[in-house]
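A short write-up of the structure that comes next.
All protein chains of the complex are present and in place, except for one that has been dropped.
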Amino acid sequence: MIDALFQPFIEFAFMRRALVGCLIISMTAPPIGVFLVLRRMSLMGDAMGHAILPGAAIGYLLAGLSLFAMSLGGFAAGLAVALAAGLVARSTVLREDASLAGFYLVSLALGVMLISARGSNVDLLHLLFGTVLALDDAALILIAAIATVSLTALAVIYRPLVLECFDPQFLRSVSPLSSTTHLLFLVLVVLNLVAGFQALGTLMAVGIMLLPAVAARFWVEDVAGMIGVAVGAAFVASFTGLLLSYQADVPTGPAVILCCGAFYFLSILVGVKGGIIWGLMPRKHLEA
Amino acid sequence: MRAAKASAPAISFHDLTLGYDRHPAVHHITGDIVRGNLLALVGPNGAGKSTLLKAIVGELRPLSGSLDLHGLTKRDVAYLPQVIEIDRSFPISVFDCVAMGLWRKIGAWRGLGRRGREEVVQALETVGLAALANRPVGSLSGGQFQRVLFARLLLQDASVILLDEPFRAIDTKTVEELVALIERWHGEGRTVLAALHDIDQVRAHFPHVLLLAREVVAWGDTKKVLTPASLAKSRQLTEAFHAHAHVCERNDEAERAIA
Partner (left out) sequence: MRRHLAYSLALALAVLFGLSGAASADNKLKAVASFSVLGDVVKQVGGERVEVTTLVGPNGDAHVFNPTPATAKLLASADIFFVNGFGFEGWMERLEKSSGFKGEVVVASKGVTPLTMGEENGHHQDDHGDAHDEGGDEVPDPHAWQSLANGKIYVANIRDGLIAADPEGKADYEENATKYLAAIDAEEAAVKVAIAKLPPERRRIITSHDAFGYLADAYGLEVISPEGVSTESEASAQDVAMIIRQIREEQIPAVFFENVTDRRLLDQIARETGAKIGGVLYSDALSKADGPAPTYLGMFRHNIGALSAALSS
């Protein structure tokens, strides 16, 4: 049994690389997802995933399937949308969700138009869906670099970020860091989506960011704990998804995300904090 | 901690007008709040009490006129807004929430340290919440959460403390305990400014009152200010914005501070 679990990874280098790539992403994306969820910005993550598209398209148009060009393009586009949305939200009557919706939809339409101009091209379609089985050295290095930067930055802004989610007015009153923290957080969201889309495509990269985070809420009740659970869940989902793709002959990206989804459903049902099943079973209350 | 000059101002208003989208919420306020004052901000709904507090803490820019904090920075001012703006469902423990009050000392990165931990525990004991330190804030009652916020204020150790309706929907016992805390702060020489709706509370505990009804109605000793006449006047002054108001021409020169 143990053999069946590990044998594919022992035998094939591409499986090992795919696993390494997914594990790195599982370390860096879910913590960002936790904060997105806590700030009620979950759908914003999805919007940012779409906002990246024209940037990657431009990178592709200029330099072909170049990792550097597409990542840079994607990052620039995502950042532009995030910053523009944030700026508009802070200095006009529009709130963040509305301003982001405005910008990301424009970005998405632009992306689609650019792709159509080049004719339908299967390379770009693979971009949308990712090729975790084809991660080469350059891609792995990029993902690892992004993970390092992201985790470091997150550690540095952890406290202001928590405060910004919980009581933004208090943060504004004690520190000038409030705007910077917010913008830096958006940058991290974009960075992680760029990392994720190498392996899982733009559509699925958001999945590994958000699904474990959403599920974590059913198991622990503090931020650090949620991050831990989310990362752990993503690890397990990566491993299981790859194994599933191997044993059951299904595409890899979706398999990983579906495993995340399975954990989500499991959490809703039996999660220690608020799982449906506990509500249905009467339990004696505590003394105090 | 007595102030060196008892009558030195902590906050000064010069013909201050505050509002939203050119409609003033607060009109032509001029006066000084003296250091060490325990001042209640009183007035009917829409009088501009929250607006004034927001301006002092820097959340709002004046439409005209100015506000002078006499060298105090944001860090010297502790502000307790109306509770609605905080996300109670956020998974943070009572302890961690209160610990945020030590931001001035630990900033964004430094650890709490043993001293810090002890201070937090101390603050929790002062408000009677030591037993609930590890509970998530979402599981607390209204009164308990208010105490958490006061504990946080305690740790902020600020020279100016602004409270916006701190006792709204709070049980009497908690109110008593928190009033005691306010009086302790007053005793330490801190300037405390509290917007309140309960006139009896004000009469019982606050020596000074600023009666506001979008403009200053009366400002000074509680007994002199809270007369039936001035209270009636404050109720008369309009609450709503005029949709088609004229541009305000009034030039207010009379000093109304009787500090």
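We call the chains A and B, going by the order they appear; numbering starts again at 1 in every chain.
By our rule, a contact is a pair of C-beta atoms (placed from the backbone, for glycine too) under 8 Å apart; a residue touches a chain by one contact, two chains touch by 3 or more.
Model, not experiment: these values are computed from the prediction.
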Touched by the hidden chain, restricted to displayed chains: A
Which residue of A:S107, A:S245 or A:S267 touches the chain not shown here: A:S245
Residue ranges of chain A at the interface with the undisplayed chain: 8, 11-15, 17-18, 65, 116, 119-123, 125-126, 129, 131, 133-136, 242, 245-253, 255
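Definition applied: only the chains that are shown with their structure count from here on.
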Intercentroid distance (Cα basis), chain B paired with chain A, Å: 41
Chain A residues within the chain B interface of the complex: 38, 156-157, 159-160, 162-163, 165-170, 172-177, 217, 220-223, 225-226
Chain A contact footprint on chain B (complex, rising order): 57-59, 74-75, 77-79, 81, 85-87, 90-93, 96-97, 100, 103-104, 107-109, 136, 152, 156
